[in-house]
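Down below is the structure, laid out as structure tokens.
In this view, the complex is presented without one of its protein chains, the others remaining in place.
Up next is subunit A:
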Amino acid sequence: MGAAFFPIFFFTALWGGVGIGLPIMTPKGPHQNLIRCILMLTAACCWLFWLCCYMAQMNPLIGPRLKRDAIQMIAKSWDNPLKDG
């Protein structure tokens, strides 16, 4: 299980807020239902899209294959120095 609690909680809560919280708060009016529908669909789509991306990377079956200069660049700029020797 390669899931971390915090990101999952955070993004689920975020889109949950958009998809459930905001529709509850929409003001009454002729377009109330339409706005609710829009918000819920947005939240559902965006959350699922994020979730798929997250889960696809959770347990990677392959690792990235890097070229030599890419490795050197990562080591230099992503603060990930190569070991000596």
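The working rule: a contact is a pair of C-beta atoms (placed from the backbone, for glycine too) under 8 Å apart; a residue touches a chain by one contact, two chains touch by 3 or more; residues count from 1.
Methods note: contacts and distances are computed from a predicted model.
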item	value
Hidden subunit of the complex - UniProt protein name among "Eukaryotic translation initiation factor 3 subunit B", "NADH dehydrogenase [ubiquinone] 1 alpha subcomplex subunit 13", "GTP-binding protein" or "V-type proton ATPase subunit a"	"V-type proton ATPase subunit a"
Absent chain, residues of subunit A that touch it	1-4, 6-7, 10-11, 30-31, 33-34, 37-38, 41-42, 45-46, 48-50, 52-68, 70-75, 78, 80, 82-85
